[in-house]
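See structure below.
One protein chain omitted, others in place.
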Amino acid sequence: MSSIAVPPAGGEKIGVAVLGATGAVGQRFIQLLEGHPWFAVRELVASDRSVGKAYAEAANWLVSPDIPPDVAGLPVKGLDARLESPVVVSSLPSDVAGNVESRLAKEGHRIFSNASNHRMGADVPLMVAEVNPDHAEALHTQRKRLGSEGFIITNGNCTTITLVLPLAPLHRAFGVEAVIVTSLQAASGAGYPGVPSLDLIDNVVPYIGGEEEKLQSETAKMLGGWQGGQFRPAPFPVSATCTRVPVRDGHTESVSVRLRAKASGDELIAAWREFRGRPQELNLPSAPKHAVIVRDEQDRPQPNRDRMAEHGMASVVGRLRPCPILDWKFVVLGHNTIRGAAGASILNAELALAEGWL
Amino acid sequence: MSSIAVPPAGGEKIGVAVLGATGAVGQRFIQLLEGHPWFAVRELVASDRSVGKAYAEAANWLVSPDIPPDVAGLPVKGLDARLESPVVVSSLPSDVAGNVESRLAKEGHRIFSNASNHRMGADVPLMVAEVNPDHAEALHTQRKRLGSEGFIITNGNCTTITLVLPLAPLHRAFGVEAVIVTSLQAASGAGYPGVPSLDLIDNVVPYIGGEEEKLQSETAKMLGGWQGGQFRPAPFPVSATCTRVPVRDGHTESVSVRLRAKASGDELIAAWREFRGRPQELNLPSAPKHAVIVRDEQDRPQPNRDRMAEHGMASVVGRLRPCPILDWKFVVLGHNTIRGAAGASILNAELALAEGWL
Amino acid sequence: MSSIAVPPAGGEKIGVAVLGATGAVGQRFIQLLEGHPWFAVRELVASDRSVGKAYAEAANWLVSPDIPPDVAGLPVKGLDARLESPVVVSSLPSDVAGNVESRLAKEGHRIFSNASNHRMGADVPLMVAEVNPDHAEALHTQRKRLGSEGFIITNGNCTTITLVLPLAPLHRAFGVEAVIVTSLQAASGAGYPGVPSLDLIDNVVPYIGGEEEKLQSETAKMLGGWQGGQFRPAPFPVSATCTRVPVRDGHTESVSVRLRAKASGDELIAAWREFRGRPQELNLPSAPKHAVIVRDEQDRPQPNRDRMAEHGMASVVGRLRPCPILDWKFVVLGHNTIRGAAGASILNAELALAEGWL
Partner (left out) sequence: MSSIAVPPAGGEKIGVAVLGATGAVGQRFIQLLEGHPWFAVRELVASDRSVGKAYAEAANWLVSPDIPPDVAGLPVKGLDARLESPVVVSSLPSDVAGNVESRLAKEGHRIFSNASNHRMGADVPLMVAEVNPDHAEALHTQRKRLGSEGFIITNGNCTTITLVLPLAPLHRAFGVEAVIVTSLQAASGAGYPGVPSLDLIDNVVPYIGGEEEKLQSETAKMLGGWQGGQFRPAPFPVSATCTRVPVRDGHTESVSVRLRAKASGDELIAAWREFRGRPQELNLPSAPKHAVIVRDEQDRPQPNRDRMAEHGMASVVGRLRPCPILDWKFVVLGHNTIRGAAGASILNAELALAEGWL
C-alpha cells in the first residue's frame, strides 16, 4: 500500500476494518464511524463463533436502537482473514490481539488499536492525540522492523486516557511529581457479557485485574518522550486503586497530585481551559473543541450527566481543592468506550491521516 | 437520676428513648435493640409531622419486613417532650439535634448520639468504643458544666468510624502520619428520602456536603487524647474525597497511609487481627468478636458480601499493597447505619453501663 | 391575541413559556425546543423557591451536560406572572397547575399541558396527535366557555400515551374490547427528587398513586370520540397494575388485549407498521416517521436500547404472541418524558399551529 491522503469532499472514503466488531468497543467504532467524512467501515472481524454470519445476526447490539444499515448486512470475517481496508481499528481481546495485529501490520495495514498487547512495545506509540503526537517518530523504527508501510499505533487503557488528558497540561506547566488515584469504573469497561449483574446490583467490586499496573506504566509512557530512538517514561509514580461501580458508561477518578512548581488553583484551571493539541489545531472531525472541560459545580463531574460532553470525547474535571498531603486534588470523568477506547483510536487515525503518517 | 447498673438476667431492662425514630438510623436503633439483654425501647421521638401517631403509622419502615411488635404501637412524642427513659439514643437531624440533646442531658438523661452537633464539643467524647474509651474522662468536666448526672457521648460520622477502626491499631503500633482516602458511600448514609433515584441510577455523585471536613476533624479527635482537661487531636492530616454510589448500605473506602515506623504488610495485618478493645474484653452484647476483619481475596471487601460481617459491627479490610507515594494502601468497608451509626451508639451505651459511667 | 401562523423559514419564531421549567419534564421541554424551527423558549415559570433566579441557578439540570445557552440566563418567573408568549407548555405539579393554566387560557394563551388537572375536562382535548386530532373540535366549546382565543390542550399520562399509540391502530382495525396491562415504570416519571434511592436500589415498588385509574379513564377518552358537543369514551375496560422499577427513563408495559374481530399476528403487525397520523402527513418537525415501531427480536423492547427510537417519540412494540385468555399479548415501551410528556405537548403544539387552530 502506498501513502494515503485525506479524501476530498465527496470523494471516495478510506475503507476501515473493525477487529473485535461484535464487542462493546467494536460497536462504538461502528457507531462513531457512521457518517464519518473520511472513513467508511467496510470489513468486520470477530471471533470464530461469529464468522460467516451477517453482522446484525452476530452482534448483540447495545449502544443504540439500531445497527447502522450500511454495516448490518456485512459478513463477519475470521481472525485469520486477509483484509482489503488500508486502515484497521482494533478492540480485540488481548488473548488474540497481539498476533493478529502484528500480522496485519506486516501486511501493510495501518492499525489503530485499543488492545493492550502492543502498548508498551519499544517502537509502538501509545498515543493520546492531544498529549503525545510526537511519539509518532517511533513509527520510522517500527516500520523498519516490520519491513512494511503498515504500523501499529495504540491508545491507552480507558482509565489512563481519562486521567492523562488533565495531567498533561499540568505536567507541561508545573511538572507532575506524584499521583494517587482511585477510580470508580463503569461496567462497559469489562465488555459484554463482562461483569455479572450479581456483582453490581447493590454492590461495588474494589478490584479490576491488571488495571492498576496499566495506570502506572501507561501514564509514564504517554507523558514521557521519544529520545535517541527510544521511549523515556516520565519518572513520577502513580499509585492506583481501581474499583467497579454500578454505572453503564463513564469512569470517575478521584485524583491527588504533587507538582514540582507551586501553582494556584486558578493557574491549574487556566492550564486546563487553555489546553489545545494538534487535533484542535487541525480541526479533526472527531476532535473535541476542548479535550478538558472544567465544571464549576461542587457535585460534578457525574457519569450520567457529563460523559457525553463533547460527544464523549472530553475529560471532565471538577472539585479542584488543595490536598493537605500532596498539593491538589480533583475529580475527573471520561467516557470509557468513546474517548477511552473507540473514539481515541479514531482520533489517532484522523491525526495520522491529516499529518501524512499514513 | 442516680447511677445505673447492668440489670440482672431476667431483671427489668433499662428504658431507652430513640430520638429521630422514624429515620433510617432510628429504624436501625429499633431493630438492633429488639431483644437486647439490657435495654428496651420505651419512648420514640420524632419531628412534628409524626407526633401523636402510632410508630407503625408514622414510620416508612425499611430495614426488615416488619416493625418489632413491641415498638409498632408506641406513640411518637415531640421534640420538646419530657422523657422518662434514663438512656437516650439519638439520630436527630442536625438542625434540631443540638438543642434537644443539650436540654435532655441537663435534665439528667444519658445521651448516645449520632448527630454531628456536639461531636467536636470541648468536653464531649467522640467515641468509638474500641478506639478511645479513655475519652470518657471528659464526662466529669461535661457533667460539671451541665450541672447534671446526664451527659452526651457522641460517635462519629459513619465514614470516619469505618476508617478509624483500622487506623487505630496502625496508629498505636506504627504511628500514622498522613491519610488520603476516597470513599464510595451508600445511599442510606443520606437517610430517607435522601438521595433521589435520578442521582444514583447509572450514576455516581462525587460530592457529599460536609463529609470530607468531618473525616479530617473527627479522625484527629478520636485518635488523639484527653490531657490536662482537654482533647488533643492527633496531628496528622486526612485528605478526603467523598462520593455517593448506587449501593444501599456499606461505605467502601480506598485508603493510602504514611506511617512513622517502617512496617511490613504482615505486621500491619497482625496489628489488625490482634486488635482488641474494651468491648471485646468486657464481652459486651453488641461487641464484634473482631472489630477489624481482614479478607485475603483480591476482590474484597464488597458492600453486598461483607457489610453484615460480625452482624454489621466490623470494619472489613482487604487489598493491602504498598503505596509508591505514601507507604501502604488498602480498602476498608463498614456498614454505615450499623457500625457507622446506630450500632456504634448502642455499643457506647453498653460500654458506659458496663464501666459504671452511667 | 390573534391567530398565529407557522413562521416562514428565517422569520421570527413564536415565543413559548415553559411552566414548571425546573422539573424533569420542564427540562425536557427546554431540551427539545432547542433549535426548534417554529418555537423559541422565551419565558420560564416555576415555584416560588426559584423565582427571580437565573434558570441555571434555579434548575438542577439533569438531562444533558449543559443547559442550552439561550435559556440558562433567563429569569424564572412566578406562578402568578403575566406572560407575553402566545404559546405555553406546562408540566406544573397538579396542586397548582389547574388554576394557573385556567387563568392563562382566559388571558388568551394557548396551553399545551402535561398536568393531569384538565385532562378529563368536558371541553378539553386529551390529545395524542396521531390518535385523536379530531378532538380539537372541542376547542370551539372551550373557547366560548373561556371567552378567549386561548385554550388548553392536554396530553395524557406518560403510561397512557405509550399504550394508546399501539392500541389506536388495533382499535380502528379490529375493535379493542378489553386490556389488561402491567407497567414497569421509570424513575423519571415521578419527577425530581421523586423516588428515593432506597426505594429503587435492589427493589421494585408495585404501586404508583393514581396511575392505574388514569390508564383506564384516559385511554377511554382518547380512543373515544367527540360527538354532539361532548366526549364519548370508548366503552372497553382497562385493568392496570403500575409498578416502579430501577430505570431512569422509559416505561415498559406488558399488555393483553381482547379484540372484537379475529385477526392474525401478521395483521396486527401490519396495522402497527402502517399506522400514520396527521403529524406524519403534515411532516411536523417533531413527528416520528413511525409512531409505532415493531421489533422482531424476542427480547425487545428494552428501555435502555429502545427508548430513544425516533428521538424518543415512538412506542416500540415487541413480543406479540397469542394470549390463551384474551386474544393477543405484547410488550410496549415508550420514553416517558419525551413521547410520554414534553414531546407529546410539543407535537400537539406543532399540530395546532399547522392545522390553524392557534
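Going by the order they are written in, the chains are A, B and C; count residues from 1 in each one.
Throughout what follows, contacts are C-beta pairs under 8 Å (C-beta built on N, C-alpha and C of every residue); 3 or more make two chains touch, one makes a residue touch a chain.
In this text, all values refer to a predicted model and were calculated from it rather than measured experimentally.
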item: Residue, one of C:His290, C:Arg305 or C:His335, that touches the chain absent here; value: C:Arg305
item: Which of A:Ser197, A:Gln230 or A:Gln298 contacts the chain that the document leaves out; value: A:Ser197
item: Among C:Val96, C:Met120, C:Ala178 or C:Ala263, residue touching the chain not depicted; value: C:Ala178
item: Missing-partner contacts on chain A, residue numbers; value: 24, 62, 187-188, 192-202, 246-248
item: Residues belonging to chain C that touch the chain removed from view; value: 178-180, 182, 184, 199, 201-207, 216, 237-239, 241, 243, 245-248, 252, 254, 256, 258, 298-305, 318-319, 323-326, 329, 331
item: Chain B residues touching the omitted chain (full complex); value: 61-62, 64-66, 201-202, 248, 304-306, 308-309, 316
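Note that only the chains that are shown with their structure count from here on.
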item: Farthest chain (mean CA position) relative to chain C; value: B
item: Distance between the centres, which are taken as Cα means, of chain C and chain B, whole angstrom; value: 48
item: Between chain B and chain A, distance of the C-alpha-averaged centres to the nearest whole Å; value: 43
item: Overlap residues in chain B, where contacts from two or more other chains coincide; value: 199, 201-202, 246-248
